[in-house]
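Shown here: the complex without one of its protein chains, the others still in place.
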Amino acid sequence: MPRNARTNALGLSRNDYRGGKSTLCPGCGHDSISNQIIRIAYELGLEQHNVIKMSGIGCSSKTPAYFLGRAHAFNAIHGRMPSVVTGATTVNNELVAMGVSGDGDTGSIGLGQYKHLLRRNVPMVYIIENNGVYGLTKGQFSATADEGQFLRYYGDNDLPPIDLALEAIVSNCTFVGRSFSGDPGQVQALLKASIAHKGTAVLDIVSPCVTFNNAPDSTKSYPYGREHEIPLHDIDLLAPDFVEEREEIMIEDYEAGQIIDVPMHDGTVVRLKKTDRDYDPRQRVQAIQLLEEARMDNLLLTGLLYYEEPRMTLAESENLSDRPLTQLPDDMLRPPREALDNLMQSMM
Amino acid sequence: MPRNARTNALGLSRNDYRGGKSTLCPGCGHDSISNQIIRIAYELGLEQHNVIKMSGIGCSSKTPAYFLGRAHAFNAIHGRMPSVVTGATTVNNELVAMGVSGDGDTGSIGLGQYKHLLRRNVPMVYIIENNGVYGLTKGQFSATADEGQFLRYYGDNDLPPIDLALEAIVSNCTFVGRSFSGDPGQVQALLKASIAHKGTAVLDIVSPCVTFNNAPDSTKSYPYGREHEIPLHDIDLLAPDFVEEREEIMIEDYEAGQIIDVPMHDGTVVRLKKTDRDYDPRQRVQAIQLLEEARMDNLLLTGLLYYEEPRMTLAESENLSDRPLTQLPDDMLRPPREALDNLMQSMM
Amino acid sequence: MSIAEIQQGTEFLAEERESQVNDFAFMVATKNGSGSQTSNSVLVRSLFHMGIPVNGKNLFPSNIKGLPTWYTIRVSSEGYIARRDTTEIAIAMNELTAAEDIADLPEGGVVILPQEWKWGRTRDDIIWYEIPVKETIRQFKIPSARREQVGNMVYVGVVAWLFEIPLDQVHRALSDQFRGKAGAVNMNFEIIEAAWEWARDNLVKQDPYRFAPMNLTEGKILITGNEAAALGAIFGGVTFASWYPITPSTSLIDALLGYRHLRKDPESEKDTVAVIQAEDEIAAIGMVVGAGWAGARALTSTSGPGISLMSEFAGLAYIAEIPVVIWDITRMGPSTGLPTRTSQGDILFTSFLGHGDSQQVVLLPRDPDECFEFGWKSFDLADTLQTPVFVLSDLDIGMNNWMSEPFEYPDRPINRGKTLDKIGLEEFFAERGEWYRYRDYDKDGIAWRTLPGTDHPRAAYFTRGTGHNDKGEYSERSDDWVENMERLRRKFETARTLVPAPEIETSPGLRIGIVSYGSNDPAVQEARDRLRADGIDTSYLRIRALPLKPEVITFIEQHDRIYVVENNFDGQMTSLIRIDMPQDNSHVKSLALGDGLPMTPRFVYENILSMEQGHNAQERTY
Partner (left out) sequence: MSIAEIQQGTEFLAEERESQVNDFAFMVATKNGSGSQTSNSVLVRSLFHMGIPVNGKNLFPSNIKGLPTWYTIRVSSEGYIARRDTTEIAIAMNELTAAEDIADLPEGGVVILPQEWKWGRTRDDIIWYEIPVKETIRQFKIPSARREQVGNMVYVGVVAWLFEIPLDQVHRALSDQFRGKAGAVNMNFEIIEAAWEWARDNLVKQDPYRFAPMNLTEGKILITGNEAAALGAIFGGVTFASWYPITPSTSLIDALLGYRHLRKDPESEKDTVAVIQAEDEIAAIGMVVGAGWAGARALTSTSGPGISLMSEFAGLAYIAEIPVVIWDITRMGPSTGLPTRTSQGDILFTSFLGHGDSQQVVLLPRDPDECFEFGWKSFDLADTLQTPVFVLSDLDIGMNNWMSEPFEYPDRPINRGKTLDKIGLEEFFAERGEWYRYRDYDKDGIAWRTLPGTDHPRAAYFTRGTGHNDKGEYSERSDDWVENMERLRRKFETARTLVPAPEIETSPGLRIGIVSYGSNDPAVQEARDRLRADGIDTSYLRIRALPLKPEVITFIEQHDRIYVVENNFDGQMTSLIRIDMPQDNSHVKSLALGDGLPMTPRFVYENILSMEQGHNAQERTY
């Protein structure tokens, strides 16, 4: 879809995908991510009434108020968004769930729920707006803060950071991306791909907090990100009609230095074009190794870090009816009188 | 110390290291682990008054009542033992903390606390008595249950198991062992080494639940363990006087197929003797790879999976006084009158 | 019996022993995990099929195998099903507790115990039957894994002979128990027969107790409260359940799984009830809140520690107005407490669950029948009120088999409350020209909601636990906050009109009233009969829900003396009554038990009797 079209396939303008006015600090990375969501939703022609915007508590978690104003939203409690999405998507499998969380929300209080959500493969896009700090409570260390970082009241951070992408891979997440809010093109590409993914897609996006953690030596700052970001590949999204029909989804073999096509379940194809390094995101141990390297060398490697043919979603492994459970007619919600009578009879 | 000595260096008999009578099911793997704790505590001549036994809730978490009857103990609430130990060891750095937990206690409800404890490097031995099932609540799947496992009421388990040793490595734990309660010798060796370790030492011990999960096809059963256990090495503990004096603790280079000596901070040395495969537990990515292999091939690889020169404990990184904070005299607990007066003056 | 009681003595028992046919209690002491549950169930079912009103209460430890466990069975020709705290007969199968079990017997009591212990007769005021447990099973080829369980059939056979349970009833009960699996039925029945024959040939009946067929259980069923609750949920349209295992609530979910087949999608044969084991109770209620928000009928089931963990989400659901149903099968707290003992100790905490100004709606079923009823009604109520509905059952109701009338099919269609679908929303707009999520169009405090997925450009709204105006917009304005809180209070008053009314039994002129709730009902009823026999006539009000209905206060005002009977330590319902009752209520006495065991008629009877006697002694100068 051309970017300058006035309306999209649904006849909606980009404005129709906006939300309320942001109340975040001017320049906050989170606002930029909201904008990319607005843009790709418009471009993909997302039906907002089927979208649910989910979040916890934090500056990041406020953002669902600032995009897709026509979608239902649930700004829940701190760190527990994963369970809320799990419930909502299980009872209505037609919903497209977009979750927004922070590094505190996911990495500190929410770590347990995050890991268990991933284990269950709850179908959703899970966006972590990672700034290494608690924005809303005014600048404490989060669990992704750099080791050795200094903050006025809290002194040095001597604890190693949690890598939420690595945690996702270890928890058998089948789609793990990392990006930088200062790289809107990549954020958009990953967002589009993640929406096409069946199951949980994690996007860990470095999103600087201009108020509390934007010093150039912080790995979560704009200056650092701009200087150190290393995209692993260029990402393109190819529409379904682009590729030949295939019966079964399969992953092509990787040819070094070339192109990797990752077909999604909805028919789109994520095309990864090699940049500097040869990297195939479809190898678990290699992905872990990459992150280990990134950790040791303090690199901001971005792109699709890990991808795997999606396993069953939670609703599938629970063998649930294909119809949304929220839309069952009354006669499917209450067995007939005879069913009860028979049961009672058998208990006498 | 010879095993048949009547008393140990403290003049105590092995009996003095026992606790109350176990109320677990006869044959429960957990009882065997309690016995190994009794044995090594006796052999090491542990001073029980400095030991604290910590646990959550579960059959496993009951066991501290069954060993070291002269040690203080805290049987806390389900899944939250890590935070309780963190508090206790931080305020009294002379305590030797032995935590016992279950796979449900640690892997389900407690996963967040477990990961954050590891991140903080709280000095303790963290024993997971892993049976893949909730024993005390009568046989539900835990988060370490095998994928595809079947239980009567709950059907098939379609979720991938959490590997608590892998989680530990990813969380920067510096001592990660795995064992099998049916291999008492190895359990003892690992227990001794873990007590000598400074920082969190995790022992993930497969400990069959004979009542709810002992079918031969369960990877957490006795039959399976007996058939499939592959020790990565033989482990010996060498007393401090055995080795040459060294100024600085350092890790020797690994010579393939030979012996690895891992010196501990208290002067003991953990000696690993190669068995079938060449494995050096001091390489993070290699350790992760090993676990990935174990996962794919359903192997029960046991031994010291990962070891790293310990980083600062929580109390160290907090720059706390070396004296136990619980033993400060009153004049160190309350600044003098002038201190308050001066402050007040400055606020007028 | 070593579950020592706080009430002393056994006089009550001696007094009340009106008949020795179908009017006594016995107790089976075994070891946990030894399979005695099966034997005891067989006994209960046999008696039930003989038409004798019976109850069985399992007093089990928090342990899987080996610790002492007791099972008390009471028969009553008058239909009383409350727990009796002393039993005439002890089947002492656990050597570790036998001394206490025997000591606790009343004069003239009966003990049945294994011969092989060579116990000796340590009391001469009771009747002794020594039976050959080991020897009996030795005659049979029994797989060693089964031997312990099957050994418990020996006392079944002896009991059958001694107290006259026809063997065909025992056989029928066995078939029920093993769902007709012939192998198991036969193996067990053989033992029972052998023991029966041994008893016939070797024992001399010395005691006066026996069972005789009646027809008082006809048309009745035997069921646990947790099964009933699950069944109620199935007929109430539950589509989502999330839970974390915890005794004594687990069997509710087990039953839900067991009844899921009643609700298969007829086309695909797939499930329409999602049941998810969460990683803890925070996640369990979080999922339920997400599901309820999305439009499911969602429940979770837990017990005390889980209720504590659910506090934060309960507050969110309260202020964000999400319909969810939360079962608390209460066990003894605080903290882990006594995980396998009953209690009514969560009622005060739950009714204010969540920080800040919150008040929760609570239903209080008395038995499996009401568990079934509230099982489906709770969803209608939650949807109607758009708020969490707590159902506080307890271990006694939830895990013990209760005699019950068969359940009645719901008498009204499913009520989804003020939920607008696409068409409803269009009509709403047509009628009123607007729709705002939290606007009180009907002045009952309940606003109209839409569900995610509603295909209408103005269907969406923003749900949050932070301050908002009636449009659902974020707001920190004091006036918006207060307006919303005022509407929630209006809604709570609407709730007061909608929750089940108390059951009241009274007649003009009565001056003494008993107030109680939940599982205490049988004990209160029986105590009232006994008090009546002693010339003390009482009214009775059984509370069925919070907020308290005005009837409760009126009832209390209308009586000179009120006894609030409840099974917790602090008299929590008394506190809740006082909060709603600024007028003098010093005539309200709290009769609170809180010892972990089901309420007994004796506790109620003796306490009221002595207080009333004291009162009379003071010549009404009270």
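We just call them A, B and C in the order they show up, numbering each chain from 1.
Throughout what follows, a contact is a pair of C-beta atoms (placed from the backbone, for glycine too) under 8 Å apart; a residue touches a chain by one contact, two chains touch by 3 or more.
It should be emphasised that the depicted structure is a prediction, and the values quoted were computed from it without experimental measurement.
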| item | value |
| --- | --- |
| Listed residues B:Gln36, B:Thr86 or B:Thr268, member touching the removed chain | B:Thr86 |
| Chain not shown: contacting residue from C:Met332, C:Ile414 or C:Ile512 | C:Met332 |
| Per the touch definition above, residue among C:Ala92, C:Ala194, C:Ile307 or C:Val499 touching the missing chain | C:Ile307 |
| Interface residues of chain B (partner: the chain not displayed) | 20, 47-50, 52, 54, 64-65, 69-77, 80, 82-92, 94-95, 112-113, 116, 120, 314-315, 318-328, 330, 332-335, 337, 339-341, 343-345, 347-348 |
| Contacts of chain A with the absent chain, listed as residue ranges | 23-26, 57, 59, 77-79, 108-109, 111, 134-138, 140-141, 143, 153-155, 211 |
| Chain C, residues in touch with the chain not shown (by the definition above) | 2-6, 61-62, 304-305, 307-309, 311-312, 315-316, 318-320, 332-341, 343, 345-346, 348-350, 352-359, 464-467, 476-479, 481-482, 485, 489, 568-570, 572, 575, 578-579, 581-586, 588, 594-597 |
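What we mean here is this: only the chains that are shown with their structure count from here on.
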| item | value |
| --- | --- |
| Selected interface, A-C versus B-C, where C-beta contact pairs are more numerous | A-C |
| Chain A-chain B separation of Cα centroids, rounded to whole Å | 34 |
| Inter-centroid spacing, chain C versus chain A (mean Cα positions, whole Å) | 44 |
| Shared-contact residues (touching 2 or more other chains) in chain C | 279-280 |
| Junction residues of chain A, two or more chains touched | 112-113, 116, 120 |
